[in-house]
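Removed from the display is one protein chain of the complex; every other protein chain stays in position.
By written order: A, B and C. Residues from 1 in each chain.
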Amino acid sequence: MKHSERTFGDTLLRVDNITLRFGGVKAITDVSFDIHERQIFAIIGPNGAGKTSMLNVINGFYHPQEGTITYKGNQRHQMKPHEAAETGIARTFQNVALFRGMSTLDNVMTGRLLKMSGPAMRYYHRQFADMPVINYLTYPAMWFGDFLLDSLYWGPYQREELAHRKAAEEVIDFLEIQSIRRTPVGRLPYGLQKRVELGRALAMEPDLLLLDEPMAGMNLEEKEDMCRFVIDVNDEFGTTIALIEHDMGVVMDISDHVVVLNYGRKIAEGTPAEVQADQDVIDAYLGVAHEEDLIEK
Amino acid sequence: MRLKGLTLGLAAAVAATGIAAPAVQAADTQYFPLFTYRTGPYAPNGIPSANGIADYFNYVNLKHGGVGGVKLVWEECETGYNTKKGVECYERLKGKGTTVVFPYSTGITYKLIPNADKDKVSILTVGYGRTDASDGRVFPWTFTTPTTYWSQASAFIKYIGAQEGGMGKLKGKKIALIYHNSAYGKEPIRTLELLARKLGYKLTLLAVNHPGQEQKATWLQIRRERPDWVLLWGWGVMNQVAIKEATNIGFKMDRMIGVWWSGAEQDVVPTGDAAKGYKAGTFHAAGSDFPLIKDIKKVVYDAGKGIPGGDKYVGQVLWNRGMVNAIFATEAMRAAQKKFGVKVVNGEQMRWGLENLNITAERWAELGLKGFMQPVKNTCADHEGNGPVLIQQWDGKKWNIVSDFISPMREVVRPLIEKSAAAYAKKNNITPRKC
Amino acid sequence: MFYREAGQFYTSYAKDQGIFQLKQDKFGLWGILFIAFVVVPVGLYLMVQGGLMAASTKDYLYNSIFLLLLVNSMAALGLNILTGYCGQISLGTAAFMGVGAFTAYKFSTGLNYRIQKEDEAGELISQLVPMLPPIDNPILLVLIAGLVTAVVGVIFGLPSLRIKGFYLAVATLAAQFFLVWCFSRVEWLYDYVSSSTIQIPPLKLFGLVVTGSETVMRDGQEVTIYPAAETKYLICLSLVVFFAFVAKNMVRGRIGRAWMAIRDMDIAAQLIGIRPLATKLLAFAVSSFFCGMAGAMSLIFYLGALEGAEAFNINESFAVLFMVIIGGLGSITGSFLGAAFITLIPIFLVVSLPWLGGQFGIPVDAAMVEHIQFMIFGALIIIFLIMEPLGLARLWQIGKERLRQWPFPY
Partner (left out) sequence: MGEIWEFILAPVLIFESWQFGMEVVISGLLAGVMYSLVALGFVLIYKASGMFNFAQGVLVLFAALNLAGFIGLGIPIPLAILLTIGIMILFAVVVEYLILRHLVNQEQIILFMATIGLAFFLSAFGETIWGSDVKKLDVGIPQGRFEPFGIQIQYLELTAGAVAAALVTGLAIFFNKTKIGRALRAVADDHQAALSVGINLRTIWIIVWAVSGIVALVAGTMWGAKSGVQFSLSEIALKALPVLILGGFESIPGAIIGGLIIGLGEKLAEVGWGPYVGGAIEDWFAYILAMVFLVFRPQGLFGEKIIERV
């Protein structure tokens, strides 16, 4: 493909000597890597290698006991998941974690929630946010103003809602899920659910998109679609993507950089070609004798 | 949001099943709604009370063909001792010719009092309800005849004083009040506190939450405080548990006095012999050894016209009290008939009848209840009728009266009532009547 | 065929985001509002005037059915926001209603506090001193009650961050029991009256008597004016309709999406940037706001006088939860349907059973009615939950879908 022509920006996220324990069990041991802007970054490894835990660490759901994470040049303190989201990290899940009681459109709209700060709140951020003392007084007032507008669904709030509806519709168009807009997601087939979940993450307009096995359980056609979406997202919006995937073909095809984990340790890192040739990696995969189709390649 | 349509449909259905037609009162019947609670946590007390009223009405119809030739009709509405249901009952039945209601629940009474003068319906609360409503100037439509909780509390203190050998001996004595944590249970507190200041006894207040199944902690405190007397202001299962716990800790039963709602067969029988010696207040005699009660048994139950399974209640304390309630209503009706020269009495006439209720000792005897109660006489200002209080004692088989009629400390209670009623009048823009 | 979306297109997102997707729904709603606001009061008035109905029957319909229904609808809306939309089960609804009722009472009497001193004779003299001028506008009282209850709701919502599911449900009983205890123990709340019973003082709105009574001189005669049932009904109806729209707006906008996200999958919700505590607390606040208003309405319009511990006991909490579940979790319409079901079925049974018994010559006494009513009610609930666990709202929807095709098979 076009790997050679691709250029990446600075380091977006640096993972430094991360160790994560659950009680006595080490899920991740001393792992480090860098993710660069606009990269498609893959984390692979056998089952139980700590891949999902790694993503959970990155978006603040698990708190590693050792090591640091530097994101956009700032070293991160121990943060809550919603704070990670506020800094522009979006995420899909291994087992679909959609809001099953809501329609496709509403699911995508929830992805816009962070962007919908409310008209009064925007005014606050423009006018008062950095005025000491006054900001403490105006913040609740502005918050409440937004709340009232929301509850009346009126004026500026309605305009804001419609603007975001437009943005959500763009995501829906992009993922070609117009026809299921109003369908409750619980009724959708698995492949489509995965796509809606991607839509929800995209609606957040993230800087870093974490995909946890986006193609697991899909048939070939669905996988191809999904690959196309991932590449398009990366191309069109310049979003940095970190993904976990078992399908080696996919990984080798679309990723720029690969990290291999085994038993919570990093055993290899590099371009897909480099990793493929690594003896440790081959051992790890053959050693656990899984159905992974590494051999095919 | 189509619900209004549905609502209307249902409402129409409700209406269709019996209430829509304009209430046409039959020309020669007097209608009484009865708010009963034959179900729910207070059913054991509710059943005999309701039977007492119904049986007496039934008896009057069977024996005398009604009051002044007017047959009595009554309709039961089950409240389950729940205010909301009571309100529903009231609103549903008030248009059927209701002139007086017997709410049989302090909560429902409080709710109905503000409606009374609009609806022209009197509220007759025989020995319960809102004590300060005895002030007829502020509460023209509410009757607490023959006596109230505040009067009773003062009578109890008088009785205790007499037992201790004089009111002066009360100083330094310890009296504990164990009460149902509700409007009902709290009624006597102000009076007892005031008397404690005056007479110098130490009052301990112990509240018990509904339903009162578990009173361990309360009686542990009795163990610690070791009061000389315990007053019990309970209702329902709370009474039985309290009596049981009292015997369990070895408290002397004859130093425990229950309010008149804690002194019925239902309260003592389930605890077996434990309750022997327990005392309770009342305002009428116990037992069925009166011509009227015997006659009711004969005319109603022996003729097979009574409430199925109801004969066992006849002559019980709560049944007797229900009968007293019914007698007040029929006597008031009789008085109103005479005064206004009508057969069927309307709301305002019934109110007049209740306000001028005057049952003399001769009248009691005439009714077949000689010595059953003291004379009762209401006036415009005083709707309590100044009924004295009796103390009865449980001997393991039946209740026996063990005191003379004790008249309450009117000089203490009446000012309290007037003060409280005046405050109510002020708050609600009521100009008290001149009496 | 009369209920089809065919031919109805939207050309802007604004229209597509509307509450009703179909014209028929919109007309239906306006029709219902017209019936509720105009046809019912005018119709009943005319029926009474025309002698078709007794005045007391009209009073009964308003005071015992419509008002209770409106109060319950408001409470059900509130609980549905918390349980149906945000997924937090609460068994403390009645207590929050109680907070609303007592707040309304305190503000209507000017937040009295008591000063006690002994006079020379050693008698205790107590005096009530108002902190604020008493408020006599019922709508203002209802709103204040809602706000205060919202604050209380937030406090009792705090454990929801740590406690989930049924553990939370039982934990909310702590609020229920604690608050109800306060209603009978904190004397300040009920102005120190010995019976802990509160009664709303006379209130007026736009010169109309709403509670209590007013004596005026008219043509040289003293006339006592009592509140008209219609006044109470229309005020309550306006409040409920307005706040139902507010609730609908909240749940279809960003706030509602955040709630539903927390309900459906709280971990995923956090990972897309929803703050769980703030969102849950907002739900507790809004829900309590509604319940508080319901409680205040119950005191002001429906009961007039009440005893806190009895009127807001735990059975009321269960009743409201029933309304929400029978009506349909996560449905505004469902809240109304559920409130109607739970409020009207028992009354309907009580009224119709004796009549039914009479038809078959079986005398049914009041106690028997109550027992049978409970049995039927319990059985109905079970049958209903088995047949349609998603509630009346779902049935309603199915009905609409059927209607869409009717009378053609496709």
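Definition applied: a contact is a pair of C-beta atoms (placed from the backbone, for glycine too) under 8 Å apart; a residue touches a chain by one contact, two chains touch by 3 or more.
As the structure is a computational prediction, the values presented were derived from the model and not from experiment.
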Using the touch definition up top, pick the residue from C:181, C:226 or C:348 that touches the left-out chain. C:181
Using the document's definition of touch, tell me which of C:155, C:382 or C:398 contacts the absent chain. C:382
Looking at B:142, B:266, B:378 or B:420, which makes contact with the chain not pictured? B:266
Sole touch to the unshown chain from A:61, A:124, A:153 or A:229: residue A:61
For subunit C, which residues lie in contact with the unshown chain of the complex? 83, 89, 159, 162-167, 170-171, 173-174, 176-178, 180-181, 184-185, 267-268, 271, 314, 318, 321-322, 325, 329, 367-368, 370-375, 377-382, 385-386, 389
When the complex is taken as a whole, what residues of subunit B touch the one chain not shown? 38-41, 43-44, 46-47, 181, 204-209, 211-214, 216-218, 220-221, 223-224, 236-237, 240-241, 244, 248-250, 266, 269-272, 274, 309
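The criterion applied here is as follows: only the chains that are shown with their structure count from here on.
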Closest to the centroid of all CA atoms, by its own CA mean, is chain C
Count the touching C-beta pairs: is B-C or A-C ahead? B-C
Centre-of-Cα separation between subunit B and subunit A, whole angstrom: 72
Where subunit A and subunit C are represented by their mean Cα positions, the distance between them in whole Å: 43
Pull out every residue in subunit B that's touching 2 or more other chains. none
So which bits of subunit C are touching at least two other chains? none
Considering only the defined contacts, which subunit C positions touch subunit A in the complex? 13-14, 16-17, 246, 249-250, 252-255, 257-258, 260-261, 263-265, 267-276, 330
Along subunit A, where are the residues that touch subunit C in the complex? 59, 61, 80-82, 84-86, 90-91, 93, 97-102, 106, 109-114, 116, 118, 147, 150-153, 157-158, 161-162, 165-166, 169, 200-201, 204
Quick one: which bits of subunit B touch subunit C in the complex? Just the residue numbers, please. 1-8, 10-11, 13-15, 17-23, 36, 38-40, 43, 47, 76-78, 80, 82-84, 87-88, 91-92, 94-96, 106-107, 110-111, 113-115, 117-118, 130, 181-184, 186-187, 189-190, 197, 207, 209-210, 307, 420, 427-429, 431
